[in-house]
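As you look at this complex, bear in mind that one protein chain is not there, while each of the others sits in place.
Up next, chain A:
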Amino acid sequence: VRAGSVGTHLPASGWDIFGDLRKMNKRQLYYQVLNFAMIVSSALMIWKGLIVLTGSESPIVVVLSGSMEPAFHRGDLLFLTNFREDPIRAGEIVVFKVEGRDIPIVHRVIKVHEKQNGHIKFLTKGDNNAVDDRGLYKQGQHWLEKKDVVGRARGFVPYIGIVTILMNDYPKFKY
């Protein structure tokens, strides 16, 4: 990065950021900063708004494993909702977190048992897996409950999430 030499007229190339900054007067600088802050806070508002609208703590997730192929592949994007009035039913694709683990898992509900009082316990399995998910649950845990659910998959867009996976697998790409 060349330090801006104020007297000469340098071509505005990408590496000349600091030179440009010094050429602007204070008002323009404040304007740019505010602009940037507006964009960031709008993005944040949209994200938080989505969380409220869908009832899910993470309304957009990226598929991380191949356990739901050929429907979903690594890098696909899923849109989730988590309305309380929607009971869990067999066949639904749910995103859940096992107690104590951070990684969300996207699998399908294959068994549902609901009691008279509305309490539901259910079992999941990945389409591409030969066995159900009991091996993934906590030690001694046989069923999942509503509280483990992050959301239900309602919509899907392929490939978009690849960027997130690239950044995770090759952290150098962030820079």
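Going forward, a contact is a pair of C-beta atoms (placed from the backbone, for glycine too) under 8 Å apart; a residue touches a chain by one contact, two chains touch by 3 or more; residues count from 1.
The rule is short, and it goes like this: contacts and distances are computed from a predicted model.
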Undisplayed chain, where the name is taken from the UniProt record, one of "V-ATPase proteolipid subunit C-like domain-containing protein", "Large ribosomal subunit protein mL54", "Signal peptidase complex subunit 3" or "Protein MAK16 homolog": "Signal peptidase complex subunit 3"
Omitted-chain contact residue, chosen from A:G49, A:G66 or A:P158: A:P158
Per the touch definition above, residue among A:L123, A:L136 or A:V149 touching the missing chain: A:L123
Chain not shown, touching residues in chain A: 70-72, 89-93, 108, 110-116, 121, 123, 127, 132, 134, 142-143, 153-158
